[in-house]
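This report refers to the structure that appears directly beneath it.
The full complex has more chains than appear here; those shown keep their coordinates.
Chain naming follows the written order as A and B, and within any one chain the residues start at number 1.
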Amino acid sequence: MSIWNRKDLIALADLSAEELLFLLETAKAFKGVGEREIKKVPALRGKTLINFFVEPSTRTRISFELSALRLSADVINISATTSSLQKGETLKDTALNLEALLADIIVLRHSSAGAAHFLSERLHASIINAGDGAHEHPTQGLLDGFTILEKYGRLQGLEVAIVGDILFSRVARSNIYLLTKLGAKVTLVGPSTLVPQKFETLGVRVTHHIDDILETADVINLLRIQHERQHKEYFPGLGEYVTLFGLTKERVARLKPKCLIMHPGPMNRGVEIDSEGADGARSVILEQVTNGLAVRMAVLYACGGGKGILT
Amino acid sequence: MSIWNRKDLIALADLSAEELLFLLETAKAFKGVGEREIKKVPALRGKTLINFFVEPSTRTRISFELSALRLSADVINISATTSSLQKGETLKDTALNLEALLADIIVLRHSSAGAAHFLSERLHASIINAGDGAHEHPTQGLLDGFTILEKYGRLQGLEVAIVGDILFSRVARSNIYLLTKLGAKVTLVGPSTLVPQKFETLGVRVTHHIDDILETADVINLLRIQHERQHKEYFPGLGEYVTLFGLTKERVARLKPKCLIMHPGPMNRGVEIDSEGADGARSVILEQVTNGLAVRMAVLYACGGGKGILT
């Protein structure tokens, strides 16, 4: 573990290509664990992981919980709804209390960008960012990268399109950092309100026409349209969005035969993606979920001071 | 395990008498585990069980959770209230996601009849029906059967009365299938709106007078009156129900000395059952709860591919 010397995983923007590859390689080793008869290794036995989800997310919480259990850690869940910890208490006080419980790892989902970074500077525990506002969702970026790498054997030179609400998407940001650092060519697709030209400073291409990428993309990653979060002033209306950017049956037919269709879930079928895309041969959407476990095991292992060979 | 070749437990209606007896025999072996100093066997170590309760039920959830922990499985709970999985997602998509997490066993409680069957046809994971609408609640039927068998040493020829809202009761249905297949004589008791004559096609007797069974029953199983669910047009009013069908002190006195009083819980004291019945010598209501653990361990073990001797 000479390459990895971090106690936290906050943002893929902070990591070198070598660090990203180290995590992806480690995830590859862990993927085998999930396929065994006994899906458990003793790597984090006796360690305590606290899943602290101030913003709710069953999907990500379960993925971290299962990953930790498969590493034999003890897991405690705290959700926003149950957290009286928060009652009249600052995030810092809450976090200091979690550390005083001798937690080894705190997985934090929070609605404010920077929340995980804030904790990482104040606590000895490892902080894993499970999504902070519109900033980053690093394990989602890693699992997307892992899935592409597993299918193509490389990221270098691949054409990856990310479609949807990029402006408010932490998934998009984490994907962009990982993919560009590892040599993929990223194109962002969406209405100009949600995909402003300024993203080009991150080393990606921006287009407002999905036609521009349909026939050339090696990977198309559809972001979830979050009705509930959409800022009215940015969003063109659902019908118009589907017409302009939805991955309809017709558009699926124009994709390259080997183009991977990805989605971080949960899908809105008939909105950003039709069933032809979601369930067809090109879809790797469920594999992303499975790979999420391997990637999170790798991250918990690397940051949480996992010991011993991966046996 | 030559008799048992199923990956799922959906409905007792599907099982042969031999399969039912196999589960009851296996439960007998597991009952001993709960009485040990260390209530744990390694049978499902490294397996993942997801308790997916779309319709809430603390009681049944806990029983499955404890059963799984005593088999050394890893358990993840997802409840309807916390499940953002469900947000804009079909049951099928949610289930495919759970399978992609490499869950070995999914225990499903759902308000729609057929939900568990639907999943069982689409997933490789074992699906255990923990109650689907008014269809079946097979582990409740098994634990009721187990409790009677433990007390009488047989089911063959016993007179079993089931009293209450049969029409909307999955507990009643699962009991009827198990008891008739294993040779008991079942009588359903309740108002004609809730116990229509057509139930006779299932091989049971129907009566609208509790007097008909009080002095002959070997077992009387009182269903919970679910105020909150009652369809107004079927239900005669609570006072009238108690007068006609409640197991009052006077009625308890007319039961055979060895008649077993059963209830799936939680009880409405003073409605379907009085404390004389609930707490008296004939009551096996708390034993049903204990037996629920043994039965659920047996079901998880049989369906989940438990390995090795029960040690």
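Keep this in mind: contacts are C-beta pairs under 8 Å (C-beta built on N, C-alpha and C of every residue); 3 or more make two chains touch, one makes a residue touch a chain.
Being a predicted model, the structure only gives us computed values, none of them experimental.
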Query = Shown here are 2 copies; how many are in the complete complex?
reply = 3
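What we mean here is this: only the chains that are shown with their structure count from here on.
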Note = Whole-angstrom distance, CA centroid of subunit A to CA centroid of subunit B, is 40
Residue ranges of subunit A touching subunit B (in the complex, touch as defined) = 34-40, 56-59, 62-63, 65-66, 69-70, 79, 81, 227, 265-269, 286-287, 289-290, 293
Contact set on subunit B toward subunit A in their complex = 45-48, 50, 74, 76, 78, 82-85, 87-90, 93-94, 96-97, 99-102, 307
